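Apart from one protein chain that is not included, each protein chain of the complex appears where it belongs.
Coming up: chain A.
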Amino acid sequence: MSAPTANTAAPARPPSELGNGAKRARSGPPGEPRKVAYLFILPAFAVYAAFALYPLGKAVYLSFFEWDGLTLGTWAGLSNYTDVLSNERLRGAFLHSLVLIGFYAVIPLVVGLILAAILHRARVWGLGFFRSVVFLPQVVPMVVIAVAWRQLYAPDGSLNSALSGIGLDSLTRGWLGDYDWALPAVGFIGTWFEIGLVTVLMMAGMSRIPTQQYEAARLDGAGPVREFFAVTLPAVRGQISVALTLTVIASLKTFDLIYMTTKGGPGYQTTVPSYEVYRQAFEQGKVGLASAIGVLLTIVIFAISFVITRVGDRDTETS
(Lines give C-alpha, C1' and ligand atoms only; values in the text may rest on other atoms or scores of the structure.)
Protein backbone atom coordinates (compact mmCIF):
# COMPACT_ATOMS: atom_id res chain seq x y z
CA MET A 1 0.00 0.00 0.00
CA SER A 2 1.45 3.35 -0.93
CA ALA A 3 -0.32 6.34 0.48
CA PRO A 4 -0.17 9.61 -1.43
CA THR A 5 2.38 11.90 0.14
CA ALA A 6 0.40 15.09 0.03
CA ASN A 7 2.30 18.13 1.15
CA THR A 8 -0.27 19.63 3.40
CA ALA A 9 2.09 21.52 5.65
CA ALA A 10 1.52 25.22 5.71
CA PRO A 11 4.76 27.03 4.95
CA ALA A 12 6.22 28.69 7.99
CA ARG A 13 6.35 32.44 7.94
CA PRO A 14 9.44 33.93 9.57
CA PRO A 15 8.79 36.84 11.91
CA SER A 16 9.55 40.14 10.21
CA GLU A 17 11.26 41.70 13.23
CA LEU A 18 14.40 39.87 12.20
CA GLY A 19 14.66 41.88 8.98
CA ASN A 20 17.03 44.44 10.48
CA GLY A 21 19.51 41.87 11.64
CA ALA A 22 19.43 40.22 8.24
CA LYS A 23 20.36 43.47 6.51
CA ARG A 24 23.28 44.12 8.81
CA ALA A 25 24.79 40.74 8.08
CA ARG A 26 24.90 41.18 4.37
CA SER A 27 28.46 42.46 4.43
CA GLY A 28 31.54 40.29 4.88
CA PRO A 29 32.77 37.23 3.04
CA PRO A 30 31.00 33.89 3.49
CA GLY A 31 32.34 31.61 6.15
CA GLU A 32 33.22 34.51 8.40
CA PRO A 33 31.76 34.32 11.93
CA ARG A 34 28.36 35.98 11.77
CA LYS A 35 26.68 37.75 14.63
CA VAL A 36 23.27 37.53 12.99
CA ALA A 37 23.31 33.82 13.86
CA TYR A 38 22.51 34.69 17.48
CA LEU A 39 19.37 36.51 16.38
CA PHE A 40 18.20 33.43 14.50
CA ILE A 41 18.86 31.17 17.44
CA LEU A 42 17.52 33.50 20.12
CA PRO A 43 13.77 32.69 19.99
CA ALA A 44 14.29 28.92 19.94
CA PHE A 45 16.95 29.03 22.60
CA ALA A 46 14.98 31.36 24.84
CA VAL A 47 11.94 29.06 24.96
CA TYR A 48 14.15 26.01 25.35
CA ALA A 49 16.20 27.58 28.12
CA ALA A 50 13.15 28.83 30.03
CA PHE A 51 11.02 25.68 29.74
CA ALA A 52 13.57 22.86 29.62
CA LEU A 53 17.10 23.83 30.70
CA TYR A 54 16.12 26.06 33.62
CA PRO A 55 13.61 23.53 35.03
CA LEU A 56 16.24 20.80 34.80
CA GLY A 57 18.63 22.97 36.82
CA LYS A 58 15.83 23.76 39.23
CA ALA A 59 15.10 20.05 39.62
CA VAL A 60 18.71 19.50 40.68
CA TYR A 61 18.35 22.37 43.18
CA LEU A 62 15.03 21.13 44.56
CA SER A 63 16.44 17.64 44.97
CA PHE A 64 18.57 18.92 47.86
CA PHE A 65 15.54 20.11 49.80
CA GLU A 66 12.73 18.61 51.74
CA TRP A 67 9.69 20.45 50.48
CA ASP A 68 5.95 19.74 50.39
CA GLY A 69 5.26 22.33 47.70
CA LEU A 70 3.39 24.66 50.08
CA THR A 71 5.35 25.62 53.16
CA LEU A 72 8.99 26.61 53.42
CA GLY A 73 11.44 23.93 52.34
CA THR A 74 14.35 22.79 54.44
CA TRP A 75 17.83 21.89 53.28
CA ALA A 76 18.16 18.13 53.09
CA GLY A 77 21.61 17.60 51.60
CA LEU A 78 21.83 14.27 49.86
CA SER A 79 19.13 12.61 51.95
CA ASN A 80 16.65 12.49 49.06
CA TYR A 81 19.18 10.54 47.05
CA THR A 82 19.98 8.14 49.86
CA ASP A 83 16.21 7.70 50.31
CA VAL A 84 15.93 6.47 46.74
CA LEU A 85 18.48 3.78 47.53
CA SER A 86 17.15 2.82 50.95
CA ASN A 87 13.41 3.00 50.26
CA GLU A 88 12.27 -0.41 49.09
CA ARG A 89 9.53 0.97 46.86
CA LEU A 90 11.84 3.39 45.05
CA ARG A 91 14.61 0.85 44.70
CA GLY A 92 11.97 -1.46 43.26
CA ALA A 93 10.99 1.22 40.75
CA PHE A 94 14.49 1.29 39.31
CA LEU A 95 14.73 -2.52 39.31
CA HIS A 96 11.41 -2.74 37.48
CA SER A 97 12.91 -0.48 34.83
CA LEU A 98 15.59 -3.09 34.24
CA VAL A 99 12.90 -5.72 33.70
CA LEU A 100 11.09 -3.37 31.33
CA ILE A 101 14.30 -2.82 29.34
CA GLY A 102 14.25 -6.57 28.72
CA PHE A 103 10.69 -6.37 27.42
CA TYR A 104 10.97 -3.07 25.52
CA ALA A 105 14.45 -3.41 24.07
CA VAL A 106 16.00 -6.88 24.27
CA ILE A 107 13.08 -9.08 23.16
CA PRO A 108 12.05 -6.77 20.27
CA LEU A 109 15.67 -6.60 19.14
CA VAL A 110 16.18 -10.37 19.08
CA VAL A 111 12.81 -11.12 17.48
CA GLY A 112 13.07 -8.17 15.11
CA LEU A 113 16.51 -9.24 13.92
CA ILE A 114 15.38 -12.79 13.24
CA LEU A 115 12.17 -11.74 11.48
CA ALA A 116 13.91 -9.12 9.37
CA ALA A 117 16.64 -11.61 8.38
CA ILE A 118 14.08 -14.18 7.30
CA LEU A 119 12.04 -11.64 5.37
CA HIS A 120 15.17 -10.19 3.83
CA ARG A 121 16.10 -13.48 2.15
CA ALA A 122 13.10 -13.60 -0.16
CA ARG A 123 11.34 -10.78 -1.97
CA VAL A 124 7.67 -11.17 -1.18
CA TRP A 125 4.69 -9.01 -2.03
CA GLY A 126 3.10 -6.68 0.44
CA LEU A 127 6.16 -5.60 2.40
CA GLY A 128 5.10 -1.95 2.16
CA PHE A 129 1.69 -2.77 3.59
CA PHE A 130 3.31 -4.91 6.29
CA ARG A 131 5.62 -2.04 7.23
CA SER A 132 2.69 0.35 7.62
CA VAL A 133 0.77 -2.12 9.76
CA VAL A 134 3.52 -3.10 12.18
CA PHE A 135 4.55 0.53 12.60
CA LEU A 136 1.02 1.62 13.52
CA PRO A 137 1.36 1.04 17.32
CA GLN A 138 4.02 3.78 17.36
CA VAL A 139 1.54 6.50 16.42
CA VAL A 140 -1.50 5.51 18.49
CA PRO A 141 -1.76 7.50 21.75
CA MET A 142 -0.46 5.42 24.67
CA VAL A 143 -3.69 6.10 26.57
CA VAL A 144 -5.62 4.31 23.81
CA ILE A 145 -3.12 1.44 23.79
CA ALA A 146 -3.58 1.11 27.55
CA VAL A 147 -7.37 1.00 27.19
CA ALA A 148 -7.04 -1.79 24.62
CA TRP A 149 -4.65 -3.93 26.64
CA ARG A 150 -6.57 -3.44 29.88
CA GLN A 151 -9.44 -5.12 28.09
CA LEU A 152 -7.27 -7.94 26.67
CA TYR A 153 -5.84 -8.62 30.13
CA ALA A 154 -9.16 -8.30 31.99
CA PRO A 155 -10.50 -11.35 33.90
CA ASP A 156 -13.13 -11.76 31.16
CA GLY A 157 -10.81 -10.53 28.40
CA SER A 158 -9.54 -12.18 25.21
CA LEU A 159 -6.35 -13.56 26.72
CA ASN A 160 -8.22 -15.54 29.36
CA SER A 161 -10.84 -16.76 26.89
CA ALA A 162 -8.06 -17.92 24.59
CA LEU A 163 -6.42 -19.78 27.46
CA SER A 164 -9.69 -21.43 28.50
CA GLY A 165 -10.33 -22.26 24.86
CA ILE A 166 -7.24 -24.42 24.73
CA GLY A 167 -7.93 -26.01 28.08
CA LEU A 168 -5.55 -23.94 30.18
CA ASP A 169 -8.15 -22.61 32.63
CA SER A 170 -5.67 -22.96 35.46
CA LEU A 171 -3.58 -20.16 33.94
CA THR A 172 -6.36 -17.60 33.66
CA ARG A 173 -6.19 -14.63 35.99
CA GLY A 174 -6.67 -10.86 36.11
CA TRP A 175 -3.26 -10.24 34.64
CA LEU A 176 -2.74 -6.61 35.63
CA GLY A 177 -3.87 -7.26 39.20
CA ASP A 178 -1.74 -10.36 39.68
CA TYR A 179 1.14 -9.94 42.09
CA ASP A 180 3.64 -11.91 40.01
CA TRP A 181 2.29 -11.38 36.51
CA ALA A 182 1.46 -7.66 36.47
CA LEU A 183 5.00 -6.50 35.63
CA PRO A 184 5.55 -9.00 32.78
CA ALA A 185 2.05 -8.16 31.52
CA VAL A 186 2.89 -4.45 31.37
CA GLY A 187 6.28 -5.28 29.88
CA PHE A 188 4.68 -7.32 27.14
CA ILE A 189 2.66 -4.27 26.06
CA GLY A 190 6.06 -2.62 25.58
CA THR A 191 7.23 -5.58 23.51
CA TRP A 192 4.14 -5.25 21.32
CA PHE A 193 4.70 -1.50 21.06
CA GLU A 194 8.36 -1.63 20.05
CA ILE A 195 8.65 -4.80 17.99
CA GLY A 196 7.30 -3.27 14.78
CA LEU A 197 9.61 -0.27 15.02
CA VAL A 198 12.65 -2.48 15.55
CA THR A 199 11.74 -4.85 12.72
CA VAL A 200 11.16 -2.00 10.25
CA LEU A 201 14.49 -0.48 11.30
CA MET A 202 16.34 -3.78 10.82
CA MET A 203 14.69 -4.38 7.45
CA ALA A 204 15.79 -0.92 6.32
CA GLY A 205 19.35 -1.68 7.39
CA MET A 206 19.43 -5.07 5.72
CA SER A 207 18.04 -3.75 2.44
CA ARG A 208 21.25 -1.74 2.09
CA ILE A 209 23.52 -4.81 2.18
CA PRO A 210 24.89 -5.47 -1.33
CA THR A 211 23.75 -8.86 -2.70
CA GLN A 212 27.34 -9.65 -3.73
CA GLN A 213 28.19 -10.12 -0.06
CA TYR A 214 25.61 -12.89 0.16
CA GLU A 215 26.73 -14.45 -3.07
CA ALA A 216 30.30 -14.47 -1.82
CA ALA A 217 29.20 -16.08 1.45
CA ARG A 218 27.30 -18.75 -0.47
CA LEU A 219 30.26 -19.52 -2.67
CA ASP A 220 32.14 -20.14 0.57
CA GLY A 221 29.42 -22.65 1.42
CA ALA A 222 27.69 -20.68 4.15
CA GLY A 223 24.16 -21.75 5.18
CA PRO A 224 21.43 -19.34 6.27
CA VAL A 225 22.66 -19.25 9.87
CA ARG A 226 26.32 -18.62 9.03
CA GLU A 227 25.17 -16.07 6.49
CA PHE A 228 23.25 -14.26 9.22
CA PHE A 229 26.19 -14.06 11.61
CA ALA A 230 28.86 -13.40 8.97
CA VAL A 231 27.08 -10.93 6.68
CA THR A 232 23.77 -9.64 8.02
CA LEU A 233 24.51 -9.01 11.68
CA PRO A 234 27.75 -7.02 11.22
CA ALA A 235 26.07 -4.88 8.56
CA VAL A 236 23.24 -3.70 10.83
CA ARG A 237 25.32 -2.75 13.88
CA GLY A 238 24.43 0.89 13.38
CA GLN A 239 20.72 0.09 13.27
CA ILE A 240 21.05 -2.08 16.37
CA SER A 241 22.50 0.78 18.36
CA VAL A 242 19.74 3.11 17.11
CA ALA A 243 17.07 0.55 18.00
CA LEU A 244 18.51 0.07 21.49
CA THR A 245 18.73 3.82 22.12
CA LEU A 246 15.11 4.37 21.09
CA THR A 247 13.65 1.41 22.94
CA VAL A 248 15.67 1.71 26.14
CA ILE A 249 14.74 5.37 26.49
CA ALA A 250 11.09 4.50 25.80
CA SER A 251 11.18 1.84 28.51
CA LEU A 252 12.49 4.39 31.02
CA LYS A 253 9.84 6.96 30.12
CA THR A 254 6.86 4.70 30.50
CA PHE A 255 4.65 6.98 32.58
CA ASP A 256 1.33 6.99 30.66
CA LEU A 257 1.14 3.23 30.39
CA ILE A 258 1.67 2.65 34.12
CA TYR A 259 -0.67 5.51 35.05
CA MET A 260 -3.42 4.05 32.86
CA THR A 261 -3.01 0.34 33.61
CA THR A 262 -1.79 -0.37 37.14
CA LYS A 263 -0.86 2.89 38.91
CA GLY A 264 2.18 1.02 40.11
CA GLY A 265 0.18 -1.77 41.76
CA PRO A 266 -0.63 -4.33 42.97
CA GLY A 267 1.35 -3.17 45.98
CA TYR A 268 4.24 -1.49 44.23
CA GLN A 269 4.92 -4.40 41.89
CA THR A 270 4.83 -2.34 38.70
CA THR A 271 5.96 1.10 39.81
CA VAL A 272 8.69 2.77 37.75
CA PRO A 273 10.79 5.93 38.29
CA SER A 274 8.73 8.10 35.96
CA TYR A 275 5.54 7.15 37.81
CA GLU A 276 7.20 7.70 41.19
CA VAL A 277 8.18 11.24 40.16
CA TYR A 278 4.51 12.02 39.61
CA ARG A 279 3.29 10.17 42.67
CA GLN A 280 5.83 11.57 45.13
CA ALA A 281 5.46 15.16 43.89
CA PHE A 282 1.73 15.43 43.33
CA GLU A 283 0.18 12.77 45.55
CA GLN A 284 2.60 12.43 48.47
CA GLY A 285 3.80 16.03 48.62
CA LYS A 286 7.47 15.08 48.53
CA VAL A 287 8.74 17.50 45.91
CA GLY A 288 12.42 17.17 46.81
CA LEU A 289 12.33 13.40 46.64
CA ALA A 290 10.43 13.50 43.33
CA SER A 291 13.04 15.86 41.92
CA ALA A 292 15.83 13.54 43.03
CA ILE A 293 14.15 10.62 41.25
CA GLY A 294 13.74 12.77 38.13
CA VAL A 295 17.40 13.80 38.23
CA LEU A 296 18.53 10.19 38.62
CA LEU A 297 16.27 9.16 35.75
CA THR A 298 17.80 11.87 33.56
CA ILE A 299 21.32 10.78 34.46
CA VAL A 300 20.48 7.15 33.67
CA ILE A 301 18.97 8.11 30.30
CA PHE A 302 21.92 10.31 29.33
CA ALA A 303 24.41 7.65 30.42
CA ILE A 304 22.67 4.81 28.60
CA SER A 305 22.30 6.68 25.32
CA PHE A 306 25.92 7.86 25.57
CA VAL A 307 27.19 4.33 26.12
CA ILE A 308 25.03 2.81 23.38
CA THR A 309 26.03 5.38 20.76
CA ARG A 310 29.70 5.09 21.79
CA VAL A 311 29.70 1.30 21.51
CA GLY A 312 27.74 1.49 18.24
CA ASP A 313 30.21 3.99 16.78
CA ARG A 314 33.21 1.93 17.75
CA ASP A 315 31.67 -1.18 16.24
CA THR A 316 30.98 0.48 12.92
CA GLU A 317 34.46 2.00 12.84
CA THR A 318 36.28 -1.28 13.33
CA SER A 319 34.12 -3.25 10.91
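Details
The working rule: contacts are C-beta pairs under 8 Å (C-beta built on N, C-alpha and C of every residue); 3 or more make two chains touch, one makes a residue touch a chain; residues count from 1.
Basically, contacts and distances are computed from a predicted model.
A single chain of the complex does not appear, and UniProt lists its protein name as "Carbohydrate ABC transporter permease", one of "Carbohydrate ABC transporter permease", "Cytochrome d ubiquinol oxidase subunit I", "LrgB family protein" or "Carbon-phosphorus lyase complex subunit PhnJ".
The chain omitted from view is touched by exactly one of A:Tyr38, A:Tyr179 or A:Phe229, namely A:Tyr38.
For the chain missing from the display, the contacting residue among A:Val110, A:Val133 or A:Leu168 is A:Val133, taking the whole complex into account. Residues of chain A that touch the chain left out of view are 3-15, 18-19, 21-23, 25-26, 30-38, 40-41, 43-45, 47-48, 50-53, 55-56, 58-59, 61-62, 69, 115, 118-119, 121-122, 124, 126-127, 130-145, 147-149, 151-152, 158, 192, 195-197, 199-201, 204, 211, 214, 238, 242, 245-246, 249, 252-253, 255-256, 259-260, 273-274, 277-278, 281-282, 287, 290-291, 294-295, 297-298, 301-302, 305, 309.
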